[in-house]
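Only a single protein chain was left out; the remaining protein chains are all shown in position.
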Amino acid sequence: MSEPSAMGNGGDSDAAVRVDADATRATGETVISCEGVDKFFGDFQALKDINLRVGRQEVVVIIGPSGSGKSTLIRCINRLEKHDRGRIVVDGVEMSDDVRNIQEIRREVGMVFQQFNLFPHMTVLDNVTLGPRLVRRWNKKKAEELGMQMLERVKIPEQAHKYPGQLSGGQQQRVAIARALAMQPKVMLFDEPTSALDPEMISEVLDAMKELARSGMTMIVVTHEMGFAREVADRVVFMADGQIVEVGTPQHFFENPQEERTKLFLSQIL
Amino acid sequence: MTQTDAARAAPDQTRPPPWRDVRVLRVVFQVVFLVVVAWAAWWMFNTVRTNLRLSGLEAGFDYLGQPAGVDIRDSPFRPSQPVRDAIVVGLLNTVRVATVGIALATILGILVGVARLSSNWLVRKAAALYVESLRNIPVLVIIVFMYIAVVLRLPGITEAADIVGLVLASNRGVYVPWGEATGSVGVFLVLLGVALVAALVVAAWRTRRWNETGTPHHRLLWGGLVFLALAAAAYAALSAPIAITLPTREERVVEGGIALGPEYAALLFALVIYTASHIAEIVRGSILAVPKGQTEAANAIALSGYQRMRYVILPQAFRIMIPPLGNQYLNLTKNSSLAVAIGYFELTRITNQIIANGNPAPQSILILMGCYLALSLIISLFVNIVNRALSLERRT
Partner (left out) sequence: MSAPLGPTGIATEEPVPPPEGAGLPPRQRLSPGQWVRENLFSSPANSALTVVFGAFLAWAGYRFLRFVFVTGRWEIIEVNLTNFLVGRFPRDELYRPWIAILIVAFVAGVGVGLSAQRGRAGTWWTRTKPAVPGLVLLAVLLVVAQTWTPLLLTAASFAVAAAGRLLGARLPLRTRRWMPLVYLATILAVFVAFTGWGGVGWDSWGGLLLNLYLGIAAIVLSFPIGVLLALGRRSTFPAIRLVCVFYIELIRGVPLITLLFMGALALGFFLPVGWPRPGQVVRAIVALTLFTAAYVAEIVRGGLQGVPRGQTEAAKAIGLSPVATTFVIVLPQALRNVIPAMVGQFISLFKDTSLVVIIGLLDLLAVAQVVTQQGEFLGQGLEAETLVFASYVFWTICYSMSRASQRLEKRLGVGER
């Protein structure tokens, strides 16, 4: 039985460590840390004792069945949901009820939504430059320069003066990515970014995300796109019923999953 | 053989006999329908004419030139003037109450609507109480109540209540401050225009500074202050060309200010508070109708609460609001017709009086309906123009 070279600590521990010789992206510095995070919706517990550390420039892909808490988890990271127990620390700032902390964290964390959520009453360029101009207080020229750069990065600079309603789904999502990037975040969160897209538009968005990963952005991606996970992820996290069930490198995960729950899920989707 | 050759070679499609041909049947059916409707209309018209003649009333519109015999309070109208003049006076009175009512109701409605979303529990509940009470009572009941149980209960003119030193309330009328030209009003208005332009220039300058440096523009504040300062300067320089006269009472006579008749005051007040309760619900509903994802996206790029409202939520809520708001304006205008119950001489009351004086009813009511229809169309037109101007570009 061939063991993937990534298996450093043996295959029967819950966690596997990425020992890849190509350890270019791992720098060891923790950007996001979740310790013992619980989240309740009324009596229903959506997150059960989540412990997760994400290192700088790491790409973490979270997969799992619906209702497993994956979206809830990343929404807790930028306070779109409020966690009930445990600690969440982003780039040294602890997430609490302190408005200043929340705002600081939100400035450094960018989010891309499943439903894009572009502002329909503004042009594409205005969507992208709104954050830098209002929050970082940049002047219009600097903001638009950066905005166009970001639009070029996602390969739709020519749409800058159109309105979101005039764009296709794939283009809208790429604008959403550019909007998040324009804030120059340290971390990018993706909440099922391709789930609302027609199949022929998924690849253009995934390409943008892959380019982002290659350029060294720290990313947490909730998705069903297994190809993306295999290709780009440094670590894959499998969640079910509000808990982290298994974590590992893509090789470990897809070729040698340990937990029964993981095997069941993979058998259903692959 | 090419395809076109084959097509030419095929026989003509057999035409079905006319009584089964769908196209013929459609046309015939519609013609029959129109004939029936036209016949019914003609028959009705004829019946009305016959009945009018039998009752000794005329069947045409000549009566409009006859003396109205209507005595209209608080107006220079004389009963000897023709009927059509009376109708015009009524129309103007309707417009008077409708325009002021729409303006005041919108302001109050927006305030209450926003209050219903306040983070302050007391404010929220008070606004909800206001809305839920007034929405469930017929507007006529409110109008009658305001007139009989409020305005008519106000103290007599000799003991008129003085509200915050500005408004005199009595059962003969409500007197509010008004302006009076005491100097060169024309010049003052021109100077106000200049002040407005200056304010716009300042706002543009602040916007340019925002574009260049990124500091918040606060242009409304700057523009507003500049306008007020220049207006005050012009006012002083021209030594008060317009005086605000406060109503003051001397025995039974009131000097200054402007008088709102008791019927007008009651009608206006009732219409404003009733319509405002509906507008408040529309405002609240529109803000809530903005998709939650917009709030989340705004939060995700770290906009503050105020910035989120100002740049993301309110612009979208405003667009959603326009059609139902227009509908409420139509309702207010139509509800003003209920003044007939309290004797305010707007259009419906005057028409009622005209009919009571022996003029033919069908024509008079038709004219009445026509006037309201015209008003409705005008308001709808405005609303549609605004709606179209604000509508968002869609992907074709």
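Going by the order they are written in, the chains are A and B; count residues from 1 in each one.
Assume a contact is a pair of C-beta atoms (placed from the backbone, for glycine too) under 8 Å apart; a residue touches a chain by one contact, two chains touch by 3 or more.
As the structure is a prediction and not an experimental result, all values here were calculated from the model.
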Residue of A:D84, A:E104, A:E211 or A:E231 in touch with the missing chain, whole complex considered: A:D84
Among B:S80, B:S119, B:T158 or B:S239, residue touching the chain not depicted: B:S119
Hidden-chain contact residue, picked from the options B:A103, B:A289, B:L373 or B:L390: B:L373
Contacts of chain B with the absent chain, listed as residue ranges: 26, 29-31, 33-34, 37, 44, 47-48, 50-52, 54-55, 118-123, 126, 132-133, 135-142, 144-145, 148-149, 153, 330, 334-335, 337-338, 340-341, 348, 351-352, 355, 361-362, 365, 368-369, 372-373, 376-377
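Convention: only the chains that are shown with their structure count from here on.
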Chain A-chain B separation of Cα centroids, rounded to whole Å: 50
Footprint of chain A on chain B - complex, ascending: 210-216, 291, 293-294, 296-304, 307, 311-312, 315-316, 319, 392-396
Chain B contact footprint on chain A (complex, rising order): 78-80, 103, 106-107, 109-111, 113, 115, 117-121, 130-131, 133-143, 162-163, 165-168, 176, 179-180, 183
